[in-house]
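The complex is shown incomplete by one protein chain, all other protein chains being positioned as in the whole.
== chain A ==
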Amino acid sequence: MIFSTFRPALQVLHPSKLCTANALRQIARPQLQSTTHTATPAFQSLFSTTTKLQKKSLKNVVDPRITQIRYHLNHPLTPRPLHFSRNRHLRHWTIHRAWLLFLRRRRWAEERSLERQYRSMYDACEHLRLLDDNGNRVSEAEGGGQGPDAGRLGVKGREVGRLYRGAMLKRGVWGSVPIEYARVQTDFPPRDGWNHDWTR
């Protein structure tokens, strides 16, 4: 009856367990062994990153499991977590914000550039659409190509916007030769080939 009540205490004091615990402690604090603090009693040397604070509060005994967990988490080989100091963090934050601002501006500039290119292409197509064979500009009513159908002819018929219609022709664009090799639409050679009868 009495022995059963004392058993847990006896188990704690078992010599083999004490040995292992001491061995672990010695592994845990190899550096402290070399310093002048060899006089610290065995039960004082609980593992902690703040040894002296632990030493101050000797009364509250730490659970050995917690000690084990601490030991394995804060192993001397494990690097200590990196923290910036206050000012360092603020400087880092400043630089980071400036970098984000820079990225944002660059993205904005890229978007504007693309938009400008698109507008200029659009203007060129619009110019071609209203261009007749003599290189004159016709009015909106005379030119063709209004609405979604680019091949639509205007009042003046095929003479107006010939290059525009050709440029808008998407037949066979995706199936064969890549579009990068396509011929640029030009006003020459003329539709009826070489004029052999021409004399000065």
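Everything below uses one rule, namely that contacts are C-beta pairs under 8 Å (C-beta built on N, C-alpha and C of every residue); 3 or more make two chains touch, one makes a residue touch a chain; residues count from 1.
By our rule, contacts and distances are computed from a predicted model.
Visitor: The complex has one chain missing from view, so what does its UniProt entry call it, picking from "Gpi1-domain-containing protein", "Large ribosomal subunit protein mL38", "PIGF/3-ketodihydrosphingosine reductase fusion protein" or "CST complex subunit CTC1"?
Guide: So, among "Gpi1-domain-containing protein", "Large ribosomal subunit protein mL38", "PIGF/3-ketodihydrosphingosine reductase fusion protein" or "CST complex subunit CTC1", the name matching the hidden chain's UniProt entry is "Large ribosomal subunit protein mL38".
Visitor: So one chain is hidden, and I want to know which residue out of A:Asn74, A:Thr94 or A:Ser139 touches that hidden chain in the complete assembly.
Guide: A:Thr94
Visitor: Contact with the hidden chain only, please: which chain A residues?
Guide: 36-39, 50, 52-53, 56, 85-87, 90-91, 93-95, 97-99, 101-102
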